[in-house]
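Encoded as C-alpha cells, the structure appears first; notes follow it.
Some chains omitted; the rest stay in position.
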Amino acid sequence: MPAPRRRDIANVTKEIDMPILHLQMHPGRTDDQKRAFVREATKAAVETLACPPESLEILITEITRDSWAVGGKLKSDA
Amino acid sequence: MPAPRRRDIANVTKEIDMPILHLQMHPGRTDDQKRAFVREATKAAVETLACPPESLEILITEITRDSWAVGGKLKSDA
Amino acid sequence: MPAPRRRDIANVTKEIDMPILHLQMHPGRTDDQKRAFVREATKAAVETLACPPESLEILITEITRDSWAVGGKLKSDA
C-alpha cells in the first residue's frame, strides 16, 4: 500500500468530528487494562456518537492518591 | 428505603478509585446520544478498569466548530 | 498612583509561583456565591501553599446536568 498522503489526513480531519476523551485515574492499572479501556471506550463512542473510530483520541492522566482528595482528605490519608 | 447517610458516601469514596472522564466534542448530539454514550462508556470503564459503576463521573464539554481547529484552520472554515 | 509598568509584571511573574485553580460545577450559583468562593478559596491557597494572593487564578466552568453523568446516568435523568 502506498504511504498515506498528508493532504488525505487534512481533508478527512476537516470533514469529521474528532472527539477527545480525557481519563483521569489513580496509577496502578496495567498496560493491558489501558489497552482494553481505549478499545472498549472507542467502541462506545463510535456506536453512540456516530464518529469513525479513527477520529477519537483518548488521553490518560494518572494522579496519585496523595494528589487526589474527596471530602477534604487526600486519598492517601483516607 | 431510608435516606442514605453522609458518612456512607464518605466511607465509600475513601476506599474506591473514582475515575473522571472528560469528553470534548462538537455540539449537535441529541440527549439520547449523550445518554447512550455515558451508559456505554461507563460499562467500558467498569469492565476494563475494575471500578464500580457508581465511582465513574463523566463530564461533557461542547466546543463549536469556530472554536476548534485542525491543521491551522477552524473547523467552521474547512 | 502611577500606572503599573509592564516590566513590573514581567519581573514579578518570573519570580513567583502562579497556581491555577479550575472549578467545574453545575450552573445555578449566584454571582455572590462565586464571589465568595473565589475570595475564600484564594485565602485557603495563600495560607496553605505560601503563594501571594495576586498569583492565584481561578477559572469556573459550568456544566449542565444533561452533560454530567455518575454511575452511567446523566444527572438530568437521575
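The first chain written gets the first letter, and so on, giving A, B and C; residue counts start at 1 in each chain.
Heads up, the rule we're going with is that a residue touches a chain if its C-beta (ideal position, glycine included) is under 8 Å from a C-beta of that chain, and two chains touch if they have at least 3 such contacts.
In this text, all values refer to a predicted model and were calculated from it rather than measured experimentally.
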Complete complex - number of sequence copies, 3 represented: 6
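Going forward, only the chains that are shown with their structure count from here on.
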Subunit B and subunit C: spacing of chain centres that average the CA atoms, whole Å: 22
Rounded Å distance, subunit A centre to subunit B centre (Cα mean): 11
Geometric centre distance via CA averages, subunit C-subunit A, whole Å: 26
Residue numbers of subunit B (touch at least two other chains): 43
Touch list for subunit A against partner subunit B, complex: 10, 13-15, 17-26, 29, 33, 36-37, 40-41, 43-45, 47-51, 70-71, 73, 75, 78
Subunit B contact footprint on subunit C (complex, rising order): 24, 61, 63, 66-74, 76-77
List of subunit B residues in touch with subunit C within their complex: 31, 34-35, 38-39, 42-43, 53-54, 56-62
